[in-house]
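Only a single protein chain was left out; the remaining protein chains are all shown in position.
Our next item is chain A:
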Amino acid sequence: MAILSLLAIGIFLPLFPLSMVWTAFFKYVPWAWLRALILLAWPQIGLTIAFSTHAQLPQWAAGWGLLTAALYALRMLTLRDFSTWIAFIAASAFALLWIGLVNGNSEAVLRFQGLGFSASFIIAAAVVPMLKNRLGAAYGGLHCGMVQRLPRLAGVLVLAVLAATATPLFPSFFALMAVLSEASFMTAVGVLMVWLLWSWAAVRLLQGFLPGVWSRAQTPPDLSLRTTWLSGLGLVTLAGAATVLSSMGFTGGW
């Protein structure tokens, strides 16, 4: 029973190789709204199993979680498919929750951290269909020079990627800080290396979309003003909520 619980937690708070269940599952979910829901629910299910079964978690699981996070962050460097990229960064971020879980953090704190990461990935998940509808695929390197031809979509894409990679003032930044505040020095160094790899992967991903000269004969329509406003509002709400909540003390850790 304990092993089964551990395996279940390892799937929902992805631990390699169980994490492959998450990435394979996420990649094949067709609708953006469902992906957003899954992103929100996945780590929470893992935490629910962990806290409801009172499973005895081995100490090595925290280290394994960090290694899983580092593995997926490293693998993100050569990803061009945006959907897979989101699946990998989510796996990397959710795996970091093991650090707090093994260290005995309270359920509320961990749920807050999980929510912080999940919420930051949602906008990115919403951008995938926007790219697919216009470019045929959410795949970097196919059509460069988006800044000149599709400036609104490029702007939303940039902000979504920044939100996902724990840039202040998005919730993932505060969630990362909360994870760090409970970690030992060496673990904190490891977590920050993961953060560094996320940033590198983000720049490489955007390189396949933003700079360069537009190569197609035709330019698809840019985002409508309404969609741009909605996306912007979503991002501002996320950042604003994270800023206000964290500055008031609802930080998930400090």
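In this text, contacts are C-beta pairs under 8 Å (C-beta built on N, C-alpha and C of every residue); 3 or more make two chains touch, one makes a residue touch a chain; residues count from 1.
The rule is short, and it goes like this: contacts and distances are computed from a predicted model.
Student: For the chain not present in this complex, what protein name does its UniProt entry give, out of "Iron complex transport system ATP-binding protein", "Copper chaperone NosL", "NADH dehydrogenase, subunit 5" or "AzlC family ABC transporter permease"?
Tutor: "NADH dehydrogenase, subunit 5"
Student: Just to verify: which one of A:L79, A:A95 or A:L110 makes contact with the chain not shown?
Tutor: Considering the complete complex, A:L79 is the one touching the chain left out.
Student: At which residues does chain A meet the chain that is not included here?
Tutor: Interface with the chain not displayed, on the chain A side: 20, 23-24, 27, 71, 74-79, 81, 84, 145, 147-148, 151, 158, 162, 167-169, 173, 177, 180-181, 184-185, 188-189, 192-193, 195-196, 199-200, 203, 207, 210-213, 225, 243-244, 246-249, 251, 254.
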